[in-house]
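Here is the structure we will look at.
Note that one protein chain is taken out, while the other chains of the complex remain in position.
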Amino acid sequence: MTHLKTSRLPAIGAAVVYILLSASPAHAQPQTSDARSLLPTLLDEVVAQMDQRLIDAEARTRPLLDEIESQIELPELRAPAAEAVTAYDRPSDDGSAIIVEWLAPDRKAELRERARQQAVKLTDNPTLVDSLAAIVTNELFVNVTYLVQVAKSSEDLVAKSPEDLEAGLFVTIPVTPGAATRKSGNLKYFGLAGENENYCYAEIKPAEIFPPQGPEPITVQQVERFLHDGWPQDAEPSDDAIPVAAAPLQPLLDRANKGYVPQDIRDLLERVRLYARITQFVDEGVLDEEDGIRAITILVDARPEGQLSPAEKADRTWLAGVKLQLRLDRLVAEGFLRDKEAARVRDILPLADQLEQAVAEATVLAESAKEEADQAEQAARAARQAAKEALDEADDETRPQAAEDLKAAVADEKLAKAETADAKKDLLWTRERVRRSRPRQERRELDWLVRLQARLKECDDDAREDAEREINAKTYYFRLAVSEGARREYVTVDRLTIGDEDGAVSVDVPDQWLVLSASAHANAFKWFRTNTLVFALVFSGIVLCFIHVARRNPNLFLRKIAGLDAVEEAIGRATEMGRPAFYVHGYGGPGSMSVIAAINILSRVARQAADYDTRVRVMNLDPIVTAVSQEVVQQAYIEAGRPDAYDADDVAFMTAEQFSYAAAVAGRMVRERPAAIFLMGYFMAESLLLAETGASTGAIQVAGTDAEHQLPFFITTCDYTLIGEELYAASAYLSREPRMLGSLRGQDVGKAFMMVAIVLGVIVLTTAAFFAAREGHVAGWLDHLAAWIRHLFEAIS
Amino acid sequence: MAQAETPASDTRRTIEVIILIALVSAFLVVSLLVHKPFGPGNLTKEMVGTVIAAAVTLIMYSFLYRDNPLFKIAENLYVGVALGYGSIMIWRQSLLPEVFEPLFLAPTRDAFWSALAARGIPIVLGLLLLTRLSRKHSWLSRYSYGPLVGWGAGMAIVLTFHTSILKQLQAAIAPLQEGITNSSFGENLAFGERLGQWLAQVGLPVLGALVLLVGTTAVLFYFFFSVEHKRLGKATANVGIWFLMISFGATFGYTVMGRLSLLIDRVDFLLFEWLKITR
Amino acid sequence: MPTHQDSLKRLTVTRQIVYLLVATSIILPFLIKGISLPFEAEPGAETFYKQLDRLPAGSHVLMSFDYDPPSKAELYPMTVALLRHCFEKDVIPIVMTNWPSGLGLFEKACEEVAAEFADKGDKKVSGTDYVFLGYRPSMTDLILNMGVDIKGAFTTDYYKQPTAAMPALEGVKSLRDLDLAVALAAGNTVELWMAYGSDRFGFPLAAGTTAVGAPKLYPFLDSGQLVGLLGGLRGAADYEKLIERPDIATSGMVALSGAHILLIVLILGANIWYVVGRITGKEGK
Partner (left out) sequence: MWYKRTIPLILVFVLGILAFTQNFVPHPLSEKFLKTVTDWSRIINGFALFLGAYSLLHMHVSRIRRQQPGWAYSGFVFIGAMGMIILGLWNDGVGPVRASPDPQGTWFNWGYESIQVSCSSAMFSILAFFMASAAFRTFRARNLGAALLVVAALIVMFGRVTISETVGGWLGRPKVFGDIVKAIMDYPNMAAKRGVLLGIALGAVAQSLRIIFGIERSYLGGGD
């Protein structure tokens, strides 16, 4: 039960008291990662005590629990109701999957209810009944798994019709229901409440179940030959062979050639296919026998890359070359390669093989060299230690000699270390070293081959994607089942609709499977982003409207900003003292917000200075901004009626480099000792340097920046600081420029909305949480409102 | 930082030059003594690099005394080196793989044509961008970067809304306290323990959530320009300012660590790599 | 104006004294051996660590190192620690950057850490066990592009090897296929990675920043847009602690403590002086 009714003040007081009190005994702190649970970690001791009490309580209640568990009857396996099962065409953005949604029967609640019934028999403490029921539910509840069976037709093996399901032609896929998959296809967004947490969603990816067809189907003979040749007769076939050898081959191959098989078997069959082609080419004389045997030897080795020796790795690379060679004719036929290019590939492949062999050899050499160097280093270290011991034990007579020895040993060790380092580097760079030792022409050819292979892979990937898209677009029929161990329950319907649209007849059919159908299509709209769209459009409308309004009426109300009075004051003071004012720009080109704002403020400052006949010196970091500033200052003098008083040298481009800029501006500050300094724009680390130097000259400083992390420095060193957006507001306030003014007003509307949304949202949600445990009309209504608010601001990635 | 010119500055300058020369010689002597570049195979690229790095580091620190010619030389050299490095890297990492290689090193004729189809127009647009250097034809470059600016703006509207506004509002609009369902324990505890439990589960989280609520709203209000800050408004804006100040303070506290660690890194370099002090 | 000159001179002197104090407080801890300040990793760093640690071998982690040499001191230790952790777990780091001037640093980091593991007999090969993609211009568009097709955005890696057939990138078509992304930033790139990357395409993002940049990322940590945050050298030291490989960052902690204490004493002292001055009616500046 929450304690929200308690007033806040005692809570704060109690928190302080508790923190003070609990600061004494040392205790291992549990690490928490949740940002909001930090303060509670201070209370870990109490919690630990609570835990202990709970453990004791558990020990006392164990017999009771056992009693309940032996009595209880587990809820039976039930399939979801047919009405609550739906299949969506367009669940995924790229159109790669069908989504199935169903409302799972709430077994957990059922189980808890049964446990409660049992518990009531044992105790009459209602709290204890609740706890016991909860514990029993947790202990006994088992999640059932769901299965989707997708129909496939006997002829082309890809989904055909619902009849296939009855004929027993289907692929069974276990699905893991999760909430993550309900995205674009789901219309339940934008403030629609009432989501049931028992909804499950599963993705079915047709292209994974029925992957695109390989180039040629594999025959039983090929597999048998592979099994026969692949392993020496005396040796046991490796683990990989067993699934192939143990299963009846033909059906497996049918599935493999065009259907759903696990990845490892797919890999194995891929090797069979390659093997078949190699033997075929050996038979036809395209490959010589030696190469054929070598290829097959490499092929049957199924070890992962990491376990191979350098030479074996080189062999694998060679095999990849052979694969390419075997494809060449087809590639030429497809127009991917020209004859000349195919011939070039044939020429290069042996070179590539030679290179790989050389790399393998060099690696072995480098490895042994490194080992030797390691040993040498160890020996040298031992020698040095021995020499040191000798020196320690030496008497006066032998001491000089021992010292000499030690010196020599140290030098030796240093040398040995250097050699080890070299050997290490050598080993790391072996491949590059060998490659570099080849003639230039050869290297160029090899590079070409690498690029060709990459291009080939790209094209293959594209082709596969196209094929997958085609597969996805087909219509699939499937049914849903729930399973627990060997038991299986299908989702069934009692009524079937037969006939076409004109004469549909509804028939009673008891326990007929519910057959769903869908095809994977790509979405056209992200429904879950509807709220983003609406908010963005509304906000854009408001901003554009206000810009329009501001054009007609530039006197839109803006509150006065404290720092702005200071601008006038500062110029006034400069006039009094007869010293110049400095205006220092920050980073950014003419398009950046802060520079636009700074220029607007400059135009006002310059105008005032022109009126008072005070010089303003403007420092710039950007050449274009310099030009714009010059225009602005000149304009100010013209408006003041004194165009002749304008001096272009007052507006100077200092330099574009951060520290030179800081040094140059700081230098001028110290020399010219301005009476007022304005620092406006986006500043980085140099902010401090400028503001501190400025402060030391005794000038009034007014700063304005949207660089948040520099604000502490400005706030402490300057007399007035425009914080963040105040810079833009100040510029709009001074310039009355419609685009600034209008969008500022639009932003204010946005901010007002956000403030209201946050405050009201928190109030509603808190109230709803408070009433959550109670029954009643109000509670239900609040719950709906809270859920609606949550959905309204739900942003899904 | 430059000092104000005074009549005494001549003598001062002489002294400074002498000190400077002394420091430079000291640096060289120390470097020679520590690194011993004489003898076969001793003078390596690495050693020269370390000494140069130490030199420029110390020159940079001379800025602490005041701006000086050595600092300016090092700084400009650095700008140049950075420029050169940047140019080479852009060539290596951008134009070479995006423009040169796909077209001129295409493995097949087919690859060349598909590369040209995919990259021809942007390459032309990229070349148009270079017209910015000419005053007369710079308008041509607008055809290449204009659309990109528009594209970026369109993207930014949606993505900023999503990331910085909606996601943040979603996090900000949370109940002060999610209901505690399990009230079974705590029945027969001492008062202190119950208080502790209450604080841990209700009091402090609610307090924190309240601070968040008040702070966020007040800061938003501070940057609200359409009403005058009077009475309640002034109070709220003041609360906003306090929150801003605390956050600036926190940022400063963090920043200190950042800046000091830069210094630590350099000191580490000077002591252990240049002076070769054993750790 | 004599008073002005005086105040200037006083200022210069105070300043130079402070400089000297800072320098001493940093150098001394390095020279005095045997000081060690035990510490425990902060919860924030631990969350980050767990995100990477839970990944199975062969997972893909994108590491965008968006900083340049000036921020090396803070972020390079993090870079090295993260790479070590990846290699230890046999997770495949896909390294890239949006700041070309840092390329040399990242190349060095990858190669040195790989060499370190090769030394232990666990050879890490570019293209198989890790990928260094390098740099491409136009950050936001690059992220969007990678969200559709990573290999199209980086047709070749830093070493000019085509990415199309790279074993390390097997199964990674777009950003959506990542198991985790890590952005180390000296600027505002974390926000961009969030807006254009993780929130747009949906993958977990963790961040490491310079100390300056960390506080402003807290709202994103709270909203779950970031799954972890390492701030500054302390963050790096925490991470080194967690992977049990104390290195540069950890050794910097003592010096950091010294300098911090010095600064705290200075600020406190100045404030007490100021308050006393105010109470006694004199100007306490």
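Each chain gets a letter, A, B and C, in the order it is written, and its residues are counted from 1.
Basically, a contact is a pair of C-beta atoms (placed from the backbone, for glycine too) under 8 Å apart; a residue touches a chain by one contact, two chains touch by 3 or more.
Since we're looking at a predicted model, the values are computed, not measured.
S.K.: List the neighbours, among the chains on screen, of the chain that has been left out.
M.R.: Looking at the complete complex, the unshown chain comes into contact with A, B, C.
S.K.: Which residue from C:V61, C:M78 or C:L142 sits in contact with the chain not drawn here?
M.R.: C:L142
S.K.: For the chain that's not shown, point to the residue among B:V99, B:L116 or B:L271 touching it.
M.R.: For the chain that is not drawn, the touching residue is B:V99.
S.K.: Counting contacts across the full complex, list the positions on chain A that touch the omitted chain.
M.R.: Counting only chain A, the missing chain is touched by 23-27, 29, 35-36, 38-39, 41-42, 93-95, 184, 422, 425-426, 428-429, 432-433, 436, 469, 522-526, 529, 532-533, 536, 539-540, 543-544, 547, 589-591, 593, 596, 623-624, 627, 656, 659, 685, 688-689, 691-692, 695, 706, 708, 712-713, 715-717, 724-725, 728, 739, 743, 746-747, 750-751, 754.
S.K.: Touching the hidden chain in the full complex, which residues of chain B are there? Just list them.
M.R.: 44-46, 48-50, 52-54, 56-57, 60-61, 63-64, 72-88, 90-92, 94-96, 98-99, 118-119, 121-123, 125-127, 129-130, 132-133, 135, 138-139, 142-161, 164-165, 168-169, 172, 208, 211-220, 222-223, 240-257, 259-260, 262-263, 265-266, 269
S.K.: Which positions on chain C touch the chain that was left off?
M.R.: Residues of chain C in contact with the hidden chain: 11, 14-15, 18-19, 21-23, 26, 37-40, 42-44, 68-73, 101, 104-105, 107-108, 136-138, 141-142, 144-145, 147-149, 152-153, 158-160, 200, 215-216, 218-219, 222, 232, 234, 237, 253-254, 256-257, 259-264, 266-268, 270-271, 274-275.
The rule is simple: only the chains that are shown with their structure count from here on.
S.K.: Compared with chain C, which chain's mean CA position is the farthest off?
M.R.: A
S.K.: Between chain A and chain C, what distance separates the C-alpha centroids? Give it in angstrom.
M.R.: Chain centroid spacing, chain A to chain C, equals 18 Å.
S.K.: At what distance in angstrom does the C-alpha mean of chain C lie from that of chain B?
M.R.: Centre-to-centre distance between chain B and chain C: 11 Å.
S.K.: By residue number and range, which residues of chain A touch two or more other chains?
M.R.: 36, 451, 454-455, 670, 708-709, 795
S.K.: Using the touch definition from the top, which residues of chain C touch two or more other chains?
M.R.: 8, 155, 199-200, 212, 216, 222 - these are the residues of chain C that touch more than one other chain.
S.K.: Which residues of chain C touch chain A in their complex?
M.R.: Against chain A, the touching part of chain C is residues 4, 7-8, 11, 43-44, 46-47, 50, 111, 114-115, 118-119, 128, 151, 155, 161-165, 167, 198-202, 212-213, 216, 218, 221-222.
S.K.: Chain C touches which residues of chain A in the complex?
M.R.: 31-33, 35-36, 38, 305, 424-425, 427-428, 450-451, 453-455, 457-458, 461, 670, 673, 696-698, 708-709, 795, 797
S.K.: Mind pulling up the chain B residues that touch chain C in the complex?
M.R.: 3-4, 64-65, 82, 85-86, 89-90, 92-94, 97-98, 101-102, 148, 151-152, 155-156, 159-160, 162-164, 167-168, 170-171, 247, 250-251, 254-268, 271, 277
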